[in-house]
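Could you have a look at this structure, given as structure tokens, before my questions?
With one protein chain removed, the remaining protein chains of the complex are shown where they sit.
On to subunit A.
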Amino acid sequence: MRSNLERRYRALLRLLPAWYRAEREEEMVGIFLADRTDDLDLEHGWPGWGETGATLALAVRVRLGARRPAGTVARLLGLTGLLGLLVAAAQSWTVTLRSGWAVDTQGWWFDLAAVAAFAALVAGRRALGRVAAGLLGAMGLVPVVWSVAVGFPPWLTLLWYAPTCVAAVAVVAGFHREAPPVPRVWWAIALTGLVAGGASVLFAPGLSSTTVLAAWLIAAVVVAAFRPWSVRRSVPAA
């Protein structure tokens, strides 16, 4: 008969996809319970925080693995979101250059974090890219929470910051250790996005919700045009 502890471990393993559990569940449960033989523990014990965190991390890696469609989508979403921020940065720099230097420095930090995250990921510096994206997500979350807390209509804020937070989460979750390398075509995508971003505000009076929408649109169109998901990766020598 199964103990309560075993049932709890099996419930924890439900974080993993069914196909993975079918392969691994029995041997994993065996390891979980190998050191927990006390009757009281088996009746009233729970999986520890450490095991829970490690299982959750494994679930993310397995679901968003190199050959999993969900992983491909998450990584594409993350990079496209960062590209949108680069396009918006190009718009901001173009408007700034045209109208002088009266701009808010908070925006610069945002641009810097987006550039760092994107460049690090494409250059293969995954840990740095995830940290920069995490910072970006945190910087984006603060205004959203603040605007909701003070009862401001947050739609305009959400239009800018919600995609940023989604992109940050997608990058942090999708670019784990087993994620495949980012195709080099993303450098060309970034260059095209930056040029298009600058060009999109050449005749605009200033930045607005329309230019923000245009930034996300340009990012989506440029990525769709280059189709980075169809790029063949070279297999590294063993």
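Odds and ends about this structure:
Keep this in mind: contacts are C-beta pairs under 8 Å (C-beta built on N, C-alpha and C of every residue); 3 or more make two chains touch, one makes a residue touch a chain; residues count from 1.
What we mean here is this: contacts and distances are computed from a predicted model.
Only one chain is not pictured, and the protein name UniProt records for it, out of "Iron complex transport system permease protein", "Serine/threonine-protein kinase RsbT", "FeS assembly ATPase SufC" or "PadR family transcriptional regulator", is "PadR family transcriptional regulator". Taking the complete complex into account, A:M28 is the one of A:L5, A:M28 or A:V182 that touches the chain left out. For subunit A, the residues touching the chain absent from view are 24, 26-34, 50-51, 53-59, 61-62, 177-178, 238.
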